[in-house]
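Could you have a look at this structure, given as structure tokens, before my questions?
Note that one protein chain of the assembly has been removed; the remaining protein chains are unaltered in position.
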Amino acid sequence: MPKDHGIGASTKRREDVRFLTGKGRYTDDINIRGQAYVHFLRSDVAHGKINAVGTSEAETAPGVLRVFTGKDFEGVGGIPCGWQITDRQGNPMQEPAHPVLAQGKVRHVGDPIAAVVAETYEQARDAAEKINLDITELPAVMNMKAALEDGAPKVHDDLTSNLCYDWGFIEDNREAVDQAIKSAHHVTTLELVNQRLVANPMEPRVAIGDYASYSDESTLYTTSQNPHVIRLLMGAFVLGIPEHKLRVVAPDVGGGFGSKIFHYAEEAFCTFAAKQLKCPVKWTSSRSEAFMTDAHGRDHVTRIELALDAEGNFQAIRTETYANMGAYLSTFSTSVPTYLHGTLMAGNYKTPNIYVNVKAVFSNTVPVDAYRGAGRPEATFQLERVIDKAAREMGIDPVEIRRKNFVTEFPYATPVAVEYDTGDYNATMDKALEIADWDGFDARAAESAKKGLWRGRGINTYIEACGIAPSALVGQLGARAGLYESATVRVNATGGLVVMTGSHSHGQGHETAFPQVIAEMIGIDESMVEIVHGDTANTPMGMGTYGSRSLAVGGSAMVRATEKIIAKAKKIAAHLMEAAPEDVELKDGQFSIAGTDKSVAWGDVCLAAYVPHNYPLEELEPGLEETAFYDPANFTYPAGAYICEVEVDPDTGKVRIDRFAAADDFGNVVNPMIVEGQVHGGLAQGIGQALLEGCAYDDSGQLISGSYMDYAMPRADDVPSYSVDHSCQTPCTHNPLGVKGCGEAGAIGSPPAVVNAVVDALQRNGKDVTHIDMPLSPSRVWAAMNG
Amino acid sequence: MPTVSMTVNGKPVSGEAEGRTLLVQFLRETLGLTGTHVGCDTSQCGACVVHVDGEAVKSCTMFAAEADGAEVKTIEGMANADGSLSVIQQAFQDHHGLQCGFCTPGMVMSAAALLKDNPKPSEAEIRDYLEGNICRCTGYHNIVKAILAASGQEVTPIAAE
Partner (left out) sequence: MYDFELVKPSTVEEAVKALSGDEAQPLGGGQTLIPTMKQRLAMPGTLVSTTGIASMKGVSASGGVLTIGGATTHGTVAKEAASSYPGLAAMAANIGDPAVRNRGTIGGSLANNDPAACYPAGLLGSGGTVVTNSREIDADDYFQGLFTTALEEGELITAVRFNIPEASNYQKFEQPASRFALVGVFVAKHSDGVRVAVTGASEEGVFRWTEAEEALSSNFSPDAISGLSVDASGMMGDIHGTPEYRAHLVNVMTGRAVKAAG
């Protein structure tokens, strides 16, 4: 029987009721009496020298409260980068200033030059048109390789070049890798682009700054995945506001996918301007504005070499990647192509020698940072594409070549610095083959052929490191923050619980899944547990939600805090039952003493804690509230196998995904319904990357795909119904729940399966196409098959 | 400023609106009905879908004054009279047809319009009909399932251990 409550049950989401009835409270739904509105005047050129920003006419326009420019921020800090990378020579990366409003130069289309605050939004926008800009356009730095040539125009004049860093991983591996490739039986080489994407959560970003002069306290309401991180970065590095005078609230947030991790200039501006103007200041991004201000994702150009012996055993991997940073360093930008990418280059395979080189490059484009998967999709894509190509070149079955090289013994230390704790890659492979009906392919291909369509199939595996992460490790690697998570569990006198968590739900369903864990631990109804998140004023310092970390890290913190609660409650119960605490058992919300008929209910113990009339006050404090900070010992390592079947229309190049199967190992699962939903969403984003999405600039730095008219978002008829399975479970060995994280898997694992399938379809029909760069639009596929 | 009057979720309302005031602004800002959302500015995402005189429209691409005298229905008016979730809303919850909830009001309004015209749509018809509603969270799988279920058709049960 499926479970109907607690861990493992598909409990329906309680948060759905407010979302389904229009009662959600998103940031743009908040309006504060007397609020003003800001419109940002943004650069329409990619690169230019600011000669003058004439604001006098705008300042006197109707309704205008004030016009701000870069000058107003000269004494204010810049937007910080949260991760310092050390290059191959041991030197720190080049780190440019990132002012809240542009100073001296504009560096990408959308770079904010001035901010007009007015009584209404339209007044602010009207006035912005009266600002006289004098900008000398400069040559745009767009191509990463050209940007590194001598004499190339520089994005930042005060840096030595457009190179942020040249990173080698692991530098000590390099010689052995070179040697292994030189002496290998076969080397497969692939050059590819992992294209720039835009995260596009459906809720555009919003920021409202508010200042209370009576308490000298600033409040920022913002669309964030991690309000405490914003408070720390903005308070400490930008505005110089101590954290006890700064509150950051992220209420219901309409999706994030990474793009709402980062601290953005608009947040700092609204907080700053509210204090200056003594009135709330609100900014609501339009979608068009989002395309040129939300951090973008991916944008790698890679050459990968895979060396094999005569039997197809992997001998070595060597990669060279150019990673686009955009015009400034966004919060976690520098970590994505390095520690979230290089560490995953072993994949699911026991390749003995691996060396990864990454050159991070500045360009006149929107900053690039983490987007669902962040570095791991880039690693998985190149690895699984080159394996597919190698299998074809060597005449080995694509399933066979993978199985032959799987890591099968755990723990396994890779040559790229991580240690996989557990996994069973053959099991997920077997399951994927089963749910995909791998053996039924030929019959389906024949049916497709009757319709004049070419059927192909693609398979790949993936592994990811998530549940980010051990603070000590990331600290060694350059992170300027810890990556623990926190929870305070407050038991009320009448037995209900409130969990104040540093994790933040923006679609993941924490309000439902977290109570399932506590209900299981105590044996009470889930409805007795309430989750509070998203407000620095009433949650302990936490690092937020990204990197598939909420349950693995935040959930673990909650478990630890709840364990403390139970331990204390047992002491109280022992007192009430006149027994020894170590003899007390807790089951189904009842404390009892084994072998006796003594028992006391959960609610009675809670009441005793707050009404301590009969209570061991000399040994125990009253009350029942505990906080835990959990810092994991390792990443978690979800893994799986994905299979895609496509039909290609040879007349038009259009690809239709007919079947998609995903078999994942997420370790233990708390709410299978939510887990499957997370996989579905990831698959759509991965399929979107593979077939539809691409952020395009022209050579002058103009954003071509600046709206949904040109940036192809996956729609309902672009994707199939998916076959997903998570029954292969090797629990994580180092967190108390044995969970691994499921948020990013779909987006990491799916792009190579789709591209492998399309290449397979063309190969089966006599087209010697070995690779097509994403997105595999009809136009590109047609060009490839006719090239 | 001209005054605009309409019936919203069965209740007569009126308020001032400039010529350029969009219906969605009137609903959200003048009436405080913030369940209707704005997710794009090119009339594509569908987070703003409401019903005007019984037909689904994008309230971000219609002026408030154009709805003068009209019957408007928003997500706030979709629950049953006793406040319980309607069949479509309940199906979205039962089948996990939403995650962040931002596109959800538009999805529910579009689903209701579809089922009015086509009470037993096929999976393909549902996917085709949702062309103007973008969801970034669910991958559409469970939205399609929820609409099939709301139309009384058999669907596979949700995941369970």
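By letter and in written order, the chains are A and B; residue numbering begins at 1 in each of them.
FYI, a contact is a pair of C-beta atoms (placed from the backbone, for glycine too) under 8 Å apart; a residue touches a chain by one contact, two chains touch by 3 or more.
What you see is a predicted model; the values in this text were computed from it and never measured.
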item: Visible chains in contact with the missing one; value: A, B
item: Residue among B:Met62, B:Ile75 or B:Leu115 that touches the chain left out of view; value: B:Met62
item: Option touching the unshown chain, where A:Ala493, A:Leu620, A:Ala712 or A:Val769 are the choices; value: A:Ala712
item: Touching the absent chain when the full complex is considered, from A:Asn162, A:Ser288 or A:Asn348; value: A:Ser288
item: Residues of subunit B (touch criterion as defined above) contacting the omitted chain; value: 18-20, 22, 41-44, 46, 49, 55-58, 60-63, 65-66, 68, 110, 113-114, 129, 131-133
item: Those residues of subunit A which, in the complete complex, touch the missing chain; value: 122, 125-126, 286, 288, 651-654, 691-692, 694, 696, 704-705, 708-713, 777-779, 782-783
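Rule of thumb we're sticking to: only the chains that are shown with their structure count from here on.
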item: Approximate Å spacing (C-alpha centroids) for the pair subunit A, subunit B; value: 29
item: Subunit B-touching residues of subunit A, taken from the complex the two chains share; value: 2-3, 8-10, 12-13, 15-26, 28-29, 31, 122, 200-204, 252-255, 257, 286-288, 506-509, 669, 672-677, 680-685, 707-709, 713-717, 719, 721-722, 726, 746
item: In the complex, subunit B residues that touch subunit A; value: 20, 28-29, 33-42, 44-45, 47, 74-76, 78-79, 85, 89, 92-94, 96, 98-105, 108, 123-124, 126-128, 130-131, 133-145, 158-161
